[in-house]
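Every protein chain of the complex appears in place save one, which is left out.
After this line comes chain A, so read on.
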Amino acid sequence: SEDKQSESTTTRKPNGNKATTSPSVTKPDPYTPERALTLFSKYADETEPEVIGPEGLEKLCNDGDISMEGVLPLLLAWQMDGKEMGRFSKAEWVKGTSDLKISSPQVLRQALTDLEDLLIVDKPPLKPSKNEPYNRTLYWTYAKDKKAAFHQFYTFCFTLAKSEQSRNVDMEIVAALWSVLLPPKFPIMTEVISFINEKGNYKSANKDLWIMMLEFCESVKPTLEDYDENGGAWPTLLDDFVEAKKNQNPVP
């Protein structure tokens, strides 16, 4: 992605911090509702013109150099307040883009990486500048209380991944979500995820487990020494994990 990034910076006027100092007028174009709508129709599904489907999303991401692998698409869905994975309705899009004042894939990418840096990688927030590439109002609210913002995003992801009627999400999807959401801040999650994969008998996760996993990451020390198996009513999956881990390297 380094290459791609450098490539994109050569094709356009430099963006990022530089862009704020010498703003480009032509590229990318500043936000207008019309441009946002044009963008929507560009990526809208052929059969369903009111929706951007998975294919359109992929195209959008390609054009904006947004990686489909990582957390960015999830952040996008969050910002657009999407109801379904990989799908946006026109209404969602219009609302989302107008809130952020974004009408180009490149700026969108910047907005999403900003959020990634802030919430997932836990970098310090940006400094406000006079000439913002997009409307950062939300960003500043997130930056004020990163933990709450992350909680909001984290909870949103579960709802997004879950189909409307069901209470559970397949463990496969859940593990994938965890692997993009948590390990950068909580290294222990890498172990938890590989434990889940190794055991292979956890079929699905419910909301409780989802919430408790974050709670676990945030409140239990990486050494697990303060994990209270009996008093704390942790989900059994975590009990299992801790037990397995303790057996692996027994406490001296």
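Structural remarks
The working rule: a contact is a pair of C-beta atoms (placed from the backbone, for glycine too) under 8 Å apart; a residue touches a chain by one contact, two chains touch by 3 or more; residues count from 1.
Throughout what follows, contacts and distances are computed from a predicted model.
Considering only "NEDD8-activating enzyme E1 catalytic subunit", "Ribosomal protein S5 domain 2-type protein", "Ras-related protein RABC1" or "Cullin family profile domain-containing protein", the record for the omitted chain gives "Cullin family profile domain-containing protein", by its UniProt protein name. Considering A:A91, A:V121 or A:A233, the position touching the chain not shown turns out to be A:A233 (whole complex). Contact with the omitted chain, checked across A:D65, A:D117 or A:E215, is made by A:E215.
Against the chain not displayed here, chain A makes contact via residues 167-168, 206-209, 212, 215, 219, 230-236, 239.
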